[in-house]
Structure formats: structure tokens, C-alpha cells
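Input: a single structure, listed below in C-alpha cells.
Only a single protein chain was left out; the remaining protein chains are all shown in position.
Naming follows writing order (A, B and C), and every chain is counted from residue 1.
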Amino acid sequence: MDDVTGLLWRILAGPLCAAVVIVLICRRSPFYADFSPVMERSAGAVIAIAFLLGSTWFAWMALDAVKTGNVTTSPTYRFIDVGDLEVNVNWSLDRLSVMMAMIVCVVSLCIFVYSVGYMHGDPGINRFFAKLSFFVFSMLGIVFSGNLVMMFVFWELVGVSSYLLIGYWYQRPAAAEAGKKAFIVNRIGDFGFLLGILLVWNVTGSVDFTDIRNYLKAHPAEVSGGVLTIPALLIFCGAVGKSAQLPLHVWLPDAMEGPTPVSALIHAATMVAAGVYMLCRVSFLVFASPAAMDVIAWIGGLTALLSAVIACQQNDIKRILAYSTLSQLGYMVMAVGLSVPQVNGYMPAMFHLSTHAFFKSLLFLSAGSVIIAFHHAEQDIWKMGGLWKKMPITTACFTVGLLALTGFPGLSGFFSKETILGLARERNEDLFTLATVTAGFTSFYMFRALFVAFLGQPRSEAAGKVKESPWVVLGPLVALAILSVIGGYTWMGIPGWLVGDKGLSEAPAGTNVLLLAMLAFVMGLALAVVFYLCGPAEDPVKTKFPFLHRILWNKFGFDEFYLALVKYVQGGLAALCELVDRWVIAGAGVRGTAGVAQTLGKMLQLFQTGGLQTYAFLFAAGLVIILYYVVTQ
Amino acid sequence: MHDQLFWFFSIAMLLSGLLVILSRNPVNSAMFLVVAMCFMAGLFVLLEAHFLAIIQILVYAGAVMVLFLFVIMFLDLKAERRRRFRILTFGGGIIVAAAFMVKVHDVVEDMPLVAAKGVAGTTEAVGRLLFTRYLLPFEVASLLLLVAVVGVVLLSKRDLK
Amino acid sequence: MNLSSLKLEMATAGLGMLVLMLGAFTRRDDKRFLGAISAIGLTAILAWSVCCGAVMGVGFDGMWVNDAMALFFKRLFLIATILVTVMSAGFAGKIESGVGEFFALILFACTGMMLTASVNDFVMLFVSLETVTITFYILTSYLRRQVPSLEAGVKYLILGALSSAFLVYGITFIYGATGGTSFSGLAEFLKVNGAGGLVLLGVMLVLAGLGFKVASVPFHIWVPDVYQGAPTPVTAFLAVGSKAAGFALLLRLLYGGLLPMKATWVALIAVLAALTILYGNLAAIPQKNIKRLLGYSSISHAGFLLLGVAAATAFGTGAALFYLFAYVFTNLGAFLVIVCMANATADDEIASYAGLARRSPLLAAAMTVALVSLAGVPPMAGFFAKFLIFSAVIGQQLWWLAAVGAVGVVASLYYYLGVVKAMYWQEPRQEAAIAVGLTMKVALWFVMAATLAIGVFQGPVVEWAFEAARELVK
Partner (left out) sequence: MIPVVLPHYLVVSAALFSLGLAGVIIRRNALVIFMSLELMLNAANLALAAFSRYNGSLHGHVLVFFIITVAAAEVAVGLAIIVALFRRRKSVNVDELTSMRL
């Protein structure tokens, strides 16, 4: 057995050192006055990328080490030791964690390089890279944590760095507000998580993953009968917050106020997936409670559908992608809830997580490339159009990402989505239907974005003058595009790697599922073609266009039904979902909570009149009340 | 004799106490407080707390109340002007105080009755206890008095040095 | 057991008298070095307490007890006082007269607090508590040219005297019922006779007096006004020192004297803790003044501390002790920043903190570390403190208390982050950079490092706190 603890420390240390070094040296300083401009402009990026390269290399070595099988890590430091509660600094080094670490490192690397182009000329670029590096450090910390408490600590650090990065452009009030909202909403989930951790500790007497797993194995009788349902659901609360599941999903679309590389890295590829990763990490716990799994699966499925429907009516290109992210995360969470422990375990969820990391960051970065072309001034797809002529590479990359997302055969997303759909078919017909319908919506809104923003004619003056982005931006796009294409094939080995020695068992539901999924894809595509390919100036779903109406009336007799369906049902549904989202959840849930707290706070302050006599009265009255309660004869 | 004196001292003391909180002029309040303290000293004597009766007169009625009167004269306080009667504060105060009184009364009523034990609180007896068992708090009290002296000098200095 | 068991207190009081004397014989504009003397002297006493083991045991007819918990609190008070003297040195410019006496009084208050840590008798409790309280009356109204300071002084004075009166009355009843004034006598009495009317009445009145010190609902009402009006170092001292002294007495009384009636006080403290958390956190949300905000926040922290006390196990008590320790550094960090800011901007409005990150990154960073730790975000000290408290509460299966605590934590984020947001994401009112003196810089760095270090390497502190708690609870 090889002890590779040192290797893990090195992986983690890379980004952290980068952050510290950047903060310390990348500024104006008398020590290197001549280099100050260099230090202020570009040194941060170089340092961050160099350190990250190192971490990636070490992560690869760790992967290699796990492949040979004989690795172990040793706890290095006793973190907390108070009577019953003992927490060591220990690490999880297994197939799951090294794969996640590789994904984080590779995607981060692409996005770091991309950021050099995207953030070009921004005065705070060093600050940006320092925060980004710090984020990568915290994320890797989550990945390698060996117990729940450490995971929670890194979990919070990730939250903090996300908060800092969303609010990166502090000149925009919306950005600061969004950052705060993200942080607070996340903390609501995290509190559930913390309580869940304490409950698990209460039940099993440990917070260490290995110990809990062993305990559950050794005491099957004591943990049966739903003892673990509440703890598992509370832990799931953490995932609900971080992975933006219903009803705590409201923060993610707002988080798009941050710079696009941040959206790609944190709010699409890695951090939001941390919730799913965490569920896989504690899968032994989740799998021990069927009731909790049902709840998880349904919340995931509903999130997937709801967000897909909302995405159909969004016009901001990043918001479309944000809702799409929500929807895909819903798929993953659903997959966790539907997992069959004996067969493939959490493989479907993690498989989709990895392919999603590639194609969703690709989509975001392509969108970012478009935003660069518009000089950071425009994100509305109805002001774009005709970009394919001017920006062929970006368009091509976006299309690859899109096809992967919608599950076009042969691309990575196809394989992972098929796995999930196959699983759903096997385990829960209702959720399978839900997921398939979602797939249809997915293809509809993604093609809508493609048709409106990239094809057709330019819809605004700015759209006519766009230029292709420089290679420092396009390079990462191409790299991610390649990964998005090949990521799902068996020879890449992701599913096999995840299942490990047990061997992959094929889902039996093959062709049937494939057919239905393709049907959904084609229907979504067809609808999008009908509505948007001809280049309408405005969304025909919103304003009924006479000519569109006529075409539909003439060409397909029964398409009238679709239009009505789309117009009333889908449009209405989208509007309703949006309404629920805006008012009920964001309003009552977030703003409402704050509002209630504000009002309550004001009410409580009524006691605080500033008058001494009132104070004396309240003091004495409080005492008398206590006396009357406690001192009874 | 003891009982009659008890009733006399108690009723007189409570009346003076009532007048302390009801007089509009602070000088009157202070004077009634002195009277109340003197009756209290009488009660102490009934309880055979001779030492306490003496320091009650010396320290309280003599020193503390003189300080009060001095400040009242120094600030030249007149009787309070009649102002808007604040029923809420007034009623609240009375109710809370009455509720407290009732509670204590209820508790005291249930006490087992015991006979008085003849221990006289002479200066010698109290002093012996004070300088043996209670030496530590006695010393701490000296620190407290030092703090108070420093504080009073600082707070009431007129000029800023 | 003799006077040598009092050596730390005597040394501190002696240092106070030395500073008082030196203050009388130095020139008026040259009194800041008295702060240095106080801080260095206290550090020496702290080192002494660590190096030369204290005389442990019970003495003075059972009135005085030196055990692990007493020592824990004494060191805690010494550390807090060192930081407060450093802070006061930065604040001395605002004190018009009596700078030397200011330091001396702080040292005397520290002596009083250290006395409270060893109290094992109601007479001692009363006298040592009054020493602390009366010193604070003076310190609170120290800026006698400024109405807010005097107003805070009068409010603190009258409400403090009121609570003392209740405390004394409570001690009276306890004496009447048990025939003595010692905690152990009370415990004996309760064991034999149960908690009858008279003694229960007395205990409740005494607890009310202590509730005033720790700022628990419904005896918290003075806190916001007094915190806002008092000179900033005094507010800081009130928030950490006076509160910790209240907790030292509370713990000592609960375990030394009231163990036989544990069920009663657990229920009472649990309810009060819940109310305190809710009140402090909710009322803090609309605040505009940073000191007042921290006043409400300190109420809520009293609630969390009471949560640990209500768990009523060695674990819960240890968690509360650790919480206090973390709270001292965290809170004093925030107050250090407030002192620096008050020197630069002359008011304590949160609006003045807008854009602080650009005017003084160090101050903004220190404030953020402090607030984030107060909010309980890992890996700061405050997180582990809350974590331990919640562990203790859940370990006792007080679910509803944990839920109330969770609500409080989430609500607290709202106002703490409001300040952080103002510092980093709002336009400053003026661009001028804020100068921070060297001493203050060192103190700020130290407090930040400590807040982080206690969060990350909390092992020794936790061990220390839990050892003290185990000895107390047994």
C-alpha cells in the first residue's frame, strides 16, 4: 500500500498557494517598481495557471495511483476531539474523488486560460484570479474530504468564494445583491446539512465516511425502519442549496450577474455539482433510506421539468443556460434518488455530472465569447442573430455543446442521459415520463437559442459588427468541444471507472428508451424549427404573428393544436412557473423571509423606546412573569 | 411591647416609604427617606441587631442621605412640574410591584414557623465574623471603595485638567 | 489555601494601583505609555499564570475555589483586558481627562472579573459582581462631556442597581431558607428539602441578577442603549468581559449550588435561550449604528451561550466555554476596527463603512473576519463554537432549541453581511485613506490570526475548555 497523503496535500496546496502568492506580490510595490505594470496586469493569470497545471498533474498522478489500487491515506491532524466527537483531518481517495478532482482541474484549466481573454483589460484581474484559485482550492477540498465536518467546512468556503465572485463587479448593485442572495439561500440549505451531520453523528457515533459506512454495515438492524430518513433528508438539504434544487433554486439564475467564466466554472460545471457529488459520497447513507431516496428523486425530477419549462421563455443567453443547468442538475439528483445500489450505484448521476461539466462549460464559454463580441454590453438573444457568419468557430462550439446537452446520438450527453433515462424507465415510470418530456423541452429551448442568436440575420446594429474572439478564448472552447464529443464513449471509460471492480451492468431497457428520447428530441427540435428558424424579429410565442399562424394553419392541420398547446399550455406554464418562481418562492421564500424578519425586528424594537422607565418596567415585568411560572406552590 | 413597637415602626416606615415615592419635591423625598431609615433602625433594634441599627443611622441616614441632600441643593432642584400623567407607566409600575408583593407574600405565608433564637448582633460578634470568615469579601470591598472614590472624583471634577 | 491562591488577582489590582500612581505623576499629554504598561503588565501576569501553576483547591471557608474553570476564566479575562487596553490606547485621544485613571479602572474591573471566576459563596458573589458593575458605571459615563455617554451611564446605573437589588433580595431568601451563604450549603439544602417556595424564589431572583449581566431576555433591555453610548473600548469590555463574568458566576452557581434542581433550571434556561436568540437576531436586522448592531448581536450570542448551558452536560458547558473564548477574539476584533473608524470618521453609522475596502483594506478585512466569525461561517473560530454548541444541544435531543438556533443563525447572516456588503460593494462617502497606527495594526493582525487559528487548530483550546467543564460538571 502506498501512502499518498502528500500527493493530496500537493493537489490542494496548488491553488491555495496561487491565491496567496497573487494577493501578496501582484500589486504596485517599491520592490519591483519597474515591473509593476506587468505585475498588475498579467502576472496573476500566469501564476494561477502555473499552479493549477501543477495540481492537475498531481491529480493525474493520484488517478494513476488509484488505478493500481494500492493506495491509502493517513489522517494527519486531529481536528476536533471532545469526548464523543472526534474529527480527524483525513481524506477520501478513491475512484469517485480522483475522477471529480480531474474534472475540476481540467475544466478549471480551460476556464482559467479562457479568462485571460475574457477579463482582458479589467482592472481587478489579479483579484479575479486569486478568488478563482481560492475557489478551486475549496472545491478540491470538498472532493477529497474524508469526513462530513471537513466537507462542511470546505462546503462553506466554496460558498464564500462563490459569494465573492458573483459580486465581483461590485459597481453593479445587482451583483452585490445576487451575491448576498446566493449566500443566504445557500446557508439555509447548509444549516439543514449541519443539522443532518449532527444527527448522523448522533445515530452512528461518527462523522467519518469510512466509519459511518462500517457502522451501517455492522448494525443493519439499528438503522433500519427509517432512522436514517431524517438525517439523510437533512443532508440532502445541503445539496438542495448548493445544487439549486427546488425550492432553493432561486439563487442560481441571479448568480449570472458574475463574470461568465465564473458562471461556467462555478455555476455550471463544478460548485453546483458539488451537491450531487456529496450525495454520491454519502450514497451508503442515502441508499439506506428508501423514503429519502424517493423524495430526492422527485425533487430532482420536478426541478428538471420546471426549469426546462422556464428556460423556454428566457431571453438572456446566460439565463437560458442557467435554467438549463438547473434542469440538468435535476436530472443528476433524480438519478441519485433512483440509483440501484447493487447494480451501478451512483454511476448514472456521476456520469452525467462529468459529461455535463464539459458541455455546459462549453456552452457558457461560447456564450461568453459572444458577449465579448458585443463588448460586454448585450446578452439578449433577440438583439443578436446571424452570428454564424462572423463567428463560425464560436457557433460551431456552441452547436456541439447544444447537441451534447440535448442528447444527440454520438455525443457525450447522449450516453449519460440515456443511462439516466434507462434507469428511470426501470425504477419509476412516472419519473421516466417526466424526464422524457423534459428532454423535449430541453431540445426546444436550446435550439431556440441557437436559431435566434446564431442563425438568421443580425437583429441589431451591434450584431452586424461582431468579430470572432481571439484564440486565447477559442482554444479552451475547442478543447472543451472535443471533450464534449468524446466524453461519453466507453473507451473514455468514465462509467466503467465509476463502477470499479464490480463491472458495468448494461441497462436492459435499451432501444425502447432510446426511441422515446429521440422522439422527444425531434419534437423539441421540430417545434423550434417551426417557430424560430425563419428568423422572427420577436418571439412568436409571446406575440402571435399572423403569418406564422397562417403557415401553421395551412401546412399542418393539427399543428393548430400544438400552437395552442405551446401558446397556452407551455406559454402559460412557463409564465406560471416564472410567476411562482418570482413571487412565491423568491418573494415569499427569500424576500419574504427578509421582509418578515425586518418587520419582526421593527416590532421588537418597539420595546426599545429609549425610556428608562419603560426599561425598568419591562425588566420587572419579565422577572415577575418568570416568578409566576417557576415559583409555584 | 415588642409587638406594639413592631407595628408602630413598620407602619411608620412604610408610610414614609410611600411618601418618598409620592412627594413631588425631591427634598421631601429625601427627608422621608431619612425618616424611613430611622424607623428601620428601630426594627433592627427589635431584631437585636444593634450594630446594624447604629450603622443604619450613621452610614445611611448620616452619610448617604446627606450626600443626597447635598446634591439636591447643589443642583438646585425644584419640585417637579405637574406633567401629563402617564397612565401606562404608572399603572404598569403599580401592577408589577403589586404582583411581586403578592408572590412574595404567598411564598412567605407557607413558611414553617420557627421561634426566634437569641443571637445578639453586637459589634463584637459581627466584627469577629467579619474579620475571620468574611475577610476575603471585606478586602474586596476595599477595592470597590477605591474604585468608587477614583470614579467619583473623576466624574464630578468641574475643570478639565 | 492562603493568600497565594489570590496571587493573580492581587497582582492585577497592584498593577492597577501602580498605573493610578504613575498617572498622577506624569504629564498630561504623555499618558499613553500607561496603556503600554498595563498591557505589558497584564501579559506578564498571564504568562505567570501559565508558567507557575496556581494553587488549586477550595479555601477561605469554602468561599473561594481555584479549579480548572476558574483558571480558564481568569486567563480569558486577562487576554480580553490586554486587548481592551491596546484598544483604549488607540482611543485615548478621545478621553478628555483621566487617561491614567481610565487604564487603572480597566485593571480594577479585570480584577473584579477574575474574582468572579473563583466565587463559591453568595457574599463573595455579591461583592465581586458589584466591583465589576460599579467600575463599569464609571467607565460607561467616562466621556462626561458627551450626552450619549452620560445617558448610557445613567441607564446602566439605574437598571444595574435595580438588578443588584433583585440579586440581593434573592440572596436574602436563600440565606433565610438555608441559614448560610455558601453554594455548597444551598446544594445540601436542596438535596434534603427539595426546591421549596422560599429558596426557589431566592434562586430565581439571583438568576435574574445574573441574567442582567449576561444580557439574557428579559433582562437584556439595557444592552443596545448602553453599548451605543459607552466609549467604544468600554462597550467592547462590557460585551466580552462583563458577559463572561456573568457566565462564570452562572455556571458556578448552577453546578455548585443548584445541581439538585437541574430539571427546573434546564427548562428555564432553554426557554430564555430561545427567546434571547430570536430577540437579538431579529432586532439587529434594521440597525443603522454599528455599535448598536453589535449590542443586539451580543444579546444573540448570549442566547447561543445559554444554549450550551441549557444542554447541561460537560459537553455543553465545554462548548459554551469555547464559544466564550472564540467570542472574545472575534468581538474584540470588530471593536478594534470600530475604534479605528471612529477616530477617522467621528461616527459609528454603518453608512460610514461604505467602501471601506478601498479606504483601508486592513480594516475591512479585519471587520469581515470578525463578522464572518460572529456569523458562524467556517473556518473561523465562531463556526466551531456554534458547531460545538449545536452538537451539545442535539446530543441532548433538544430539537426545538436547535431549530430556533438555526433560525437565529440564518437571520444573523442578514445583518452581518449587510455590513460586509457596505464595506466591499458600496461607494465610499469620501476617498481619503484611513491611517491606522502601528499598535492597532499589530493588534488587528493578531486578532485576525487568532480568530482563524482558533477555528483551524482549535484542538488545544477545546481540550482546555472541556477539561475545565468536566471538572465543573463531574
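Basically, a residue touches a chain if its C-beta (ideal position, glycine included) is under 8 Å from a C-beta of that chain, and two chains touch if they have at least 3 such contacts.
All of these numbers come straight from a predicted model, not from anything done at the bench.
Hidden chain, full complex: it touches shown chains A, B, C. Checked against the full complex, the one of C:34, C:104, C:119 or C:152 touching the unshown chain is C:152. Only one residue in the set C:66, C:88 or C:228 touches the chain that does not appear here, and it is C:228. Set against the missing chain, the residues C:43, C:172 or C:426 yield one that touches it, C:172. Touching the omitted chain from chain A are residues 605, 608-613, 616-617, 620. Even with one chain removed from view, chain C keeps its contact list with that chain: residues 122-123, 126-127, 130, 134, 137-138, 141, 144-148, 150-155, 157-158, 161-162, 164-165, 168-169, 171-173, 175-176, 179-181, 224-225, 228-229, 292. On the side of chain B, the interface with the absent chain consists of residues 2-3, 6-7, 10, 13-14, 17-18, 20-21, 23, 26, 29-30, 33, 36-37, 40, 43-44, 47-49, 51-52, 55-56, 59-60, 63-64, 67-68, 71-72, 74-75, 77, 80, 83, 89-90, 92-94, 96-98, 100-101, 104-105, 108-109, 111, 113-119, 121, 125-126, 129-130, 133-134, 137, 141, 144-145, 147-149, 151-152, 155-156, using the contact rule stated above.
Following the convention adopted for this analysis, only the chains that are shown with their structure count from here on.
Shown here, the protein chains touch in all possible pairs. The chain occupying the central position, as judged from C-alpha centroids, is C.
Interface comparison, A-C versus B-C: the higher count of C-beta contacts falls to A-C.
Between the CA-based centres of chain A and chain B the separation comes to 69 Å, rounded to the whole angstrom.
Distance between chain A and chain C, defined via averaged C-alpha coordinates, is recorded as 42 Å.
Across the assembly, chain C contributes 197, 201 as residues in contact with two or more other chains. Multi-chain contact residues of chain B, defined as those touching 2 or more other chains: 103, 106-107, 110.
Residues of chain C touching chain A in their complex: 154-155, 158-159, 162-163, 166, 197, 200-201, 204-205, 208, 212, 217-219, 221-222, 224-225, 264, 268, 279, 282-286, 314-315, 318-319, 372, 377-379, 383-384, 387-388, 390-391, 394-395, 397, 402, 406, 409-411, 413-414, 417, 421, 424-426, 458-459, 462-463, 466. Per the touch definition, chain B reaches chain A in the complex via residues 89, 92-93, 96-97, 99-100, 103, 106-107, 110.
Within the complex formed with chain C, the chain B residues making contact are 103-104, 106-108, 110-111, 133-137, 140-141, 143-144, 146-148, 150-151, 154-155, 157, 160-161.
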